[in-house]
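All protein chains but one are shown in place.
Note that the chains are named A, B, C, D and E in the order they appear, and that numbering of residues resets to 1 at the start of each chain.
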Amino acid sequence: MVLEVHAAVDLGRSLAQALRYVNAWKRRSVVVKYGGSVMASGEGEGTLIEDLVLLKGAGIDPVLVHGGGSEITRMLDRLGKESRFVNGLRVTDEETMEVVEMVLAGSANKAIVSQIATAGGQAVGISGQDGKIFQARKLEGPVDLGQVGEIEAVDTSLIQLLSGSGFIPVVASIGIGGDGTSYNLNADHAAGALAAAMGASKFILLTDVSGIYRDEERSPVSVLKADEAKRLIREGVVSRGMIPKVEACLAALAAGVPTAHIVSGTQPHALLVELFTEEGVGTMIVP
Amino acid sequence: MVLEVHAAVDLGRSLAQALRYVNAWKRRSVVVKYGGSVMASGEGEGTLIEDLVLLKGAGIDPVLVHGGGSEITRMLDRLGKESRFVNGLRVTDEETMEVVEMVLAGSANKAIVSQIATAGGQAVGISGQDGKIFQARKLEGPVDLGQVGEIEAVDTSLIQLLSGSGFIPVVASIGIGGDGTSYNLNADHAAGALAAAMGASKFILLTDVSGIYRDEERSPVSVLKADEAKRLIREGVVSRGMIPKVEACLAALAAGVPTAHIVSGTQPHALLVELFTEEGVGTMIVP
Amino acid sequence: MVLEVHAAVDLGRSLAQALRYVNAWKRRSVVVKYGGSVMASGEGEGTLIEDLVLLKGAGIDPVLVHGGGSEITRMLDRLGKESRFVNGLRVTDEETMEVVEMVLAGSANKAIVSQIATAGGQAVGISGQDGKIFQARKLEGPVDLGQVGEIEAVDTSLIQLLSGSGFIPVVASIGIGGDGTSYNLNADHAAGALAAAMGASKFILLTDVSGIYRDEERSPVSVLKADEAKRLIREGVVSRGMIPKVEACLAALAAGVPTAHIVSGTQPHALLVELFTEEGVGTMIVP
Amino acid sequence: MVLEVHAAVDLGRSLAQALRYVNAWKRRSVVVKYGGSVMASGEGEGTLIEDLVLLKGAGIDPVLVHGGGSEITRMLDRLGKESRFVNGLRVTDEETMEVVEMVLAGSANKAIVSQIATAGGQAVGISGQDGKIFQARKLEGPVDLGQVGEIEAVDTSLIQLLSGSGFIPVVASIGIGGDGTSYNLNADHAAGALAAAMGASKFILLTDVSGIYRDEERSPVSVLKADEAKRLIREGVVSRGMIPKVEACLAALAAGVPTAHIVSGTQPHALLVELFTEEGVGTMIVP
Amino acid sequence: MVLEVHAAVDLGRSLAQALRYVNAWKRRSVVVKYGGSVMASGEGEGTLIEDLVLLKGAGIDPVLVHGGGSEITRMLDRLGKESRFVNGLRVTDEETMEVVEMVLAGSANKAIVSQIATAGGQAVGISGQDGKIFQARKLEGPVDLGQVGEIEAVDTSLIQLLSGSGFIPVVASIGIGGDGTSYNLNADHAAGALAAAMGASKFILLTDVSGIYRDEERSPVSVLKADEAKRLIREGVVSRGMIPKVEACLAALAAGVPTAHIVSGTQPHALLVELFTEEGVGTMIVP
Partner (left out) sequence: MVLEVHAAVDLGRSLAQALRYVNAWKRRSVVVKYGGSVMASGEGEGTLIEDLVLLKGAGIDPVLVHGGGSEITRMLDRLGKESRFVNGLRVTDEETMEVVEMVLAGSANKAIVSQIATAGGQAVGISGQDGKIFQARKLEGPVDLGQVGEIEAVDTSLIQLLSGSGFIPVVASIGIGGDGTSYNLNADHAAGALAAAMGASKFILLTDVSGIYRDEERSPVSVLKADEAKRLIREGVVSRGMIPKVEACLAALAAGVPTAHIVSGTQPHALLVELFTEEGVGTMIVP
């Protein structure tokens, strides 16, 4: 049976609209931060993976950056080691760093790679040490946080090579020091820095909340100016774990990335909807 | 305002589906015969043009072949010259051929080019004489039809050059003889021959009917085997103007084009729906 | 029999001289305006076509621009429509524009393409609408001339693509507006603008007179400075149909084309002689 | 001070000899299995890393494959999980596999990458899941070993991409099933299969013994024919952990790799000496 | 003054004819043997050099092979060394070979290079030792001729490199043995072997006679079949110094070179006339 005329016309309009989006986004790169909490909840994960494969197929180049805080804590627990945090940053002694590396670059990273492969994509799981992507140094501060690092420089050549050769790069948020020391990086910051260094067309932070909320509103703000975002931090409206996310967005914007998005990764196809519609489903921060 | 969750999820599914189609069709060429009757009625024309531009943008390569029978008749009328047909073929004396050339390569061809340009695409309007695309000879038969031609050879190099350089080729169905004589070609046949010579992935005949109808059914057959199509011609179910269309489809299939489609060009976005859905809106003929 | 020594020596000298010219002109582009009057008279046409094919073969890249005023008038006559001119420009209402398009892009254009194909060359006949070569707007003035256009911008990419791929582009002097409207362009101006935009090495206007005549001289001026040409226009020595030709030459020169030539297209091989000899057969205008 | 003549002449000879080797080995790929025991002892590790960087610089393309058995056991111990082996293969339940992945792809892999980066090279640490390098299935046998895999197919395109772009690929011996399941692979076998699939010019197994010993000889056999190696296995002279190593060598030879080497990785610059001298320091197996 | 119409028409025809030749010969290579006797007489030398430069400029690739017998004899005389010949081959002891090398590769070769440079071309003078073009061994026979060689293999890669980069290669007829020994080669044979190895489109032997004469005819034969040429040698009509020339032609033809020509190099522009006319000025040998 052929389609009924009415259904066919509606479908035609949707298809045309989808193609308009694809044409507008072709050959651009999108850096996606895939948050630990999303990975833990897993709800939208299946569609996220398929979305990445579909985007890649349609000529858009996604790059995935991930952390894995809760998995690290779980593994430390199992090893009988307590997790300590100062201002939301994990105190990372040498033994902890080893676990961070194992969990991020070993377990979390390869799980994502396997999912992408199973969904028909070609992924390569690397960490910020490979190809010296995230060159880092010890983060100095009033408290010694051990091997917590801050990014000094980003070398995008390996990412560009993989991305340009049909692979989806999946990058664990670990840095490398000049002497080969590994550094534990905040994944939000690392993703934002990569988006900035690559001149990405969009930076998308997938998390377990639906965006930034202002006051008592029940749905997140759709569009936020950078200045306003800064003000919301100052005023404490944006707080705690949301702060590094907004900071990462602001850093990407400051480096010329046109828009940064905070979106719920637990909603099916949230990535496509945020990329391909004007309203979107989360908060878009603009310069 | 962000999208409501329910609407966003639905939209996400449609977007994902559209991307799956785009991925499946990337870097393939589709030869589209754009029938004179569609051009006359004009209903779906606007969306056809946009569809071509969208497909091109998404990495699929459409090539348009067109005739323009009714416009030729109108112009001959204005010049006080009667149109004569034998078995559906226009008797084409020298003066008629001049008019054919003017209307097809001059008027109809450039009208399509302008529409594509206005819709944001890059089109190049040529005829089968350019780059010796359609090398033809006089069609011999019991009645002398004048400069009615049949195709001897197809040179696709100009089409490939244009198509591979970002342009949408728009080709008038005129042939060139070894001595430079112009020949009036049946546009359905010419389009089928081009699809065959290019090794196109699909051959789509846009016309003013919705497909092939069998018996008294109210909607067209969705899928038809080549053998069955031949039988329908023999049995007279397919008749008159539909015969060269089905023949062109069969020729394309015989040369290895995987599927050929007869679709109503008057329905909005019929091209996208036929390309991007399983059911489609017209009749798909398969080997 | 071998050649006699004396004849062989003479022939050798001619061949050597011809090769010197070819070497000097290799890989340069020459824009040739092929005037309607030449096409009407037809005398030198045969050799013109062969000359184009020979030049292309020898590594020089000719681009042909043509009008077709007298053929348009004839067709309008046949359709019972009067031709009206204001200051030498055809008043072009919508119906006239349709005829202009048919005659130029359909009839005249393809006739040239066929001749080139028959002479062994590879031609592609396009109009200024294809690839948005001649982007035009309505020519404003005291009298409303309808769809008479003036060129706003020239996009040479399609021409370069075809020219660089072994084809001889044959361009009808029609422009396209931002909204897709077709415009009737003066072919001399269009050719000059194309020569200018391409950075052609020569701009050659083939017409039915042998060049520019000064005073009562019986043979045309061989070389004319641009300033002197302007003076001849002001003084009325250059008048009527010759004015747009000289203007087109001056525009090409102003844009950096080294020399512009007005030559009789009715003389056999006039194109080769003008290109390949110092004296030439027409008038060369220099900056 | 310039060199003394005598010393300079000696040095000159050494340099000339080294260049002869480099010339002979340019643009060839060498797959190096870096054994867990070497990594544990660490003695020759520093020079191994430098050797890899020097080879890469001189135009030879090393690819490193590594396991990490003892580190896995250590981590399992810390997690209070017993290591069980059947015929030298680790019984790998789901929990064990997670630890294998973490240790190999996370800890061991990135440690090597950091060392290469510190030594001035560009390394990329991946596992056999990335780019679907090692496509595996469950190893069937009398005892259920859990996620122990055997290799079905090897996709070398990611390795070739990285190797050809100036990077040294460092590959953890993990496989991926058709459904995305991770498999624990014997690193010797995996390295041999990669050498075979790449058409490597040499396959070098670095281990903690100096080669294959025959009878009571005090130094290892320098050259061994494949047939003789098989006989030594049958006769029990080659036994236990050495069996998969010799099998991996034989598999590589069977696939056309010209020579396979078992060399002590604890000796400084053993890699260079084995590659660049006739005698070498370990056992070379030849077809 | 412009050209007179009559003269212009004649000139136009000549130019058209010359272009037809150039088109037919573009991108083909022509091996030209430039005989010692021509170099001695020098009459047509000036035009030969210009002809080579003109051909190169027009897209035809000439390669010059030269000997220099009389100059060698002169130099040996000056050094008080007698020239000895056996069957037309110079007995070449070590001292003689040194002189051969000096005269051919040093004096004659660079004189030609300088002339081409002065005429505006880019020449590179090499000998058959460079890039191992003429790999030779000692010619064995009843009499020991010393370092007279015969060609074993021809490596055309250096010639192709130079020819394809805009240079005219000028090659002295010296060969190199496997041990580096220089060999004195017959220049006719060497040129024929090079034409054969390159798959040249023509092989032209410039000498001081006008071609091959049959019986008592006063002008040379225009076209000769290979079989007939062999018969003329057998019958003694072709004799002495003409024998290696005809043999070289036959060898080139046997290897697939379409035509070989024996032409008087003392006649101005003989090369062009032979290449670019049907009758030519010398004898063309065809398969």
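Note that in this section a contact is a pair of C-beta atoms (placed from the backbone, for glycine too) under 8 Å apart; a residue touches a chain by one contact, two chains touch by 3 or more.
Keep in mind the model is a prediction, meaning the values are calculated, not measured.
Where does the absent chain touch, in terms of which shown chains it meets?
D, E
Using the touch definition from the top, which of E:70, E:83, E:107 or E:219 touches the missing chain?
Selected residue, touching the omitted chain: E:107.
Among D:58, D:89, D:255 or D:286, which residue is in touch with the absent chain?
Touches the omitted chain: D:58.
Name every residue on chain D in touch with the hidden partner chain.
1-3, 5, 8-9, 11-16, 18-23, 26, 47, 50-51, 54-55, 57-59, 210-211, 219-220, 222, 267-270, 272-273, 276-277, 279-283
List the residues of chain E that touch the chain left out of this view.
Missing-chain contacts on chain E: residues 75, 78-79, 98, 101-107, 109-110, 113-115, 117-118, 122-127, 129-132, 158, 161-162, 165, 167, 174, 176, 179-182.
Note that only the chains that are shown with their structure count from here on.
Which contact partners do chain A and chain E have in common?
Chains that touch both chain A and chain E, as defined above, do not exist here.
Centroid of chain B to centroid of chain C, CA atoms only: how many Å?
35
So the centre of each chain is just the mean of its C-alpha atoms; given that, what is the distance between chain B and chain D in Å?
59
Chain E: which residues touch two or more other chains?
Residue numbers touching two or more other chains: none in chain E.
Considering only which chains touch which, how would you classify the arrangement: line, ring, star, complete or other?
Chain contacts: open path, no cycle.
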